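What you see is part of a larger complex, with each chain still in position.
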Amino acid sequence: EDRARLLIKCPDQPGIVAAVSSFLRDNGANIIESSQYSANPEGGNFFIRMEFECPGLRGKRTLLETAFSDIAQQFNMEYDFLYVTDIKKTAIFVSKEPHCLMELLWEWQNGELIMDIECIISNYEDSREAVESLGIPFYYIPANKDIRKQVEAQQLEILKKHNIELIILARYMQILTPEFVSHYPNQIINIHHSFLPAFIGARPYERAYERGVKLIGATSHYVTNDLDEGPIIEQGVERVNHRDKVVDLKRIGRQIERSVLARAVKWHLQDRVIVDGNKTIVF
Amino acid sequence: EDRARLLIKCPDQPGIVAAVSSFLRDNGANIIESSQYSANPEGGNFFIRMEFECPGLRGKRTLLETAFSDIAQQFNMEYDFLYVTDIKKTAIFVSKEPHCLMELLWEWQNGELIMDIECIISNYEDSREAVESLGIPFYYIPANKDIRKQVEAQQLEILKKHNIELIILARYMQILTPEFVSHYPNQIINIHHSFLPAFIGARPYERAYERGVKLIGATSHYVTNDLDEGPIIEQGVERVNHRDKVVDLKRIGRQIERSVLARAVKWHLQDRVIVDGNKTIVF
């Protein structure tokens, strides 16, 4: 394909759109989709995502990126050219509950999630068969609090070997150390089984049951060093009532987790998510 | 009308429905609607709400209630006969923001909320005109932390004078003392402008904005002594995105607050809400 995305963040000022769109036109590119956002028109940051088509793009990449650096300097831009043909190498982490992994595999097979699934890493053997039947490598690495360092060393080695660019925690129930997270800034997507910031931490369905809430939810977010505090990408909820026991909340919750995580991953893969401090802009 | 509701809570055991429904039949009543719930069939509580019609009910009330006390004793029941013709005397508290009050008045005029609005109490004068134009008494009682005791004494006097059975806090922004609350157990309904237990306390929209959530909500609950911790009756949410500033969240939130509070009040007025510890059963 001849398609790419240009993501830009810079201080807001007049003329940015004109400069970028003129640059693309002059280089033979046609803008297919464009979204922009001014955090604050007076003195805030400006964000833009442009998806464009450019005949012969593969041969023109270096030329294009070099030429753009002038504009970038002039407007003090952070930016990224992302080529649709550069499919993201992905690892999925999972523990015992398979529903989020299964949804991702299913949507990947359907062509809804365009990624290269390089490997699955799990601290349980349960998903091995389903994973290997699709020809995806499955690594079983037992894990617990006491051996965290060794476990993460093993995991990092595998991730490096596969040149992983995105890690999806599909109900992986181990905490990651800041050291681990620092290797993949804004590249680790988690699904938390509550409507954050309600029920941060462990056993959210049990606590939702005890509190007697009338809606339960799930939250997909980038992982940072603060537990369940990273930038939120997507959230969803469903209605529950007094008849629903913890087991029912978990069942209803599984459906929410599946769809919320799949949407968050999809948007990330389409380069629609920009992290701005502790928030996300989803174009 | 000849219509009433019988609400029962008792230890679960076989034969409750048979006993109650036989009692109603033998007293000439026809069951119109019935809902029941076993918290736990083995040794938990059983709850039932039966709505029935009984020709000549007004003249048979004492007879019916006396006759029922035998069954109640046998099954160790807490119970209540609630007559549709006994319309609940209601007071609405409001501060500066009128949208929840307006929704309640509107639905009351439409016949959706069957209650006698005896008075409105506010620590601001803003709503006086709208309220008095409907012929409802409006009491202006300035309030702040330092004069809480005197304020509540004044309020209680008014409430007693009007024989109030239900207090609705329609965005009343003062905290009530345990002493005040103790006069109206499970008779004070509040609307909190967040999806509890997220953003308990002050400034929930500002905090939702800072956290970057993708859904905001509102919660209607009975007031207990613990701030925003009472039994939840109803909750609602709406989707927001990165473009929504605090002022947008407040605007979107107003719509959620209006409809969530109106539903909670409606269910209370129809005797559909039973408090069970710190939760509600909504039949």
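By written order: A and B. Residues from 1 in each chain.
Note that in this section a residue touches a chain if its C-beta (ideal position, glycine included) is under 8 Å from a C-beta of that chain, and two chains touch if they have at least 3 such contacts.
Since the model is a prediction, treat every value here as computed from it, not as a measurement.
Whole-complex tally (this structure file, single sequence, 2 chains shown): 4 copies.
The rule we apply is simple: only the chains that are shown with their structure count from here on.
To fit its Cα atoms onto subunit B, subunit A must turn through 180 degrees, a value rounded to the nearest 5. Contact residues of subunit A toward subunit B in the complex are 37, 195-199, 210-215, 217, 231-237, 241-243, 276, 278-282.
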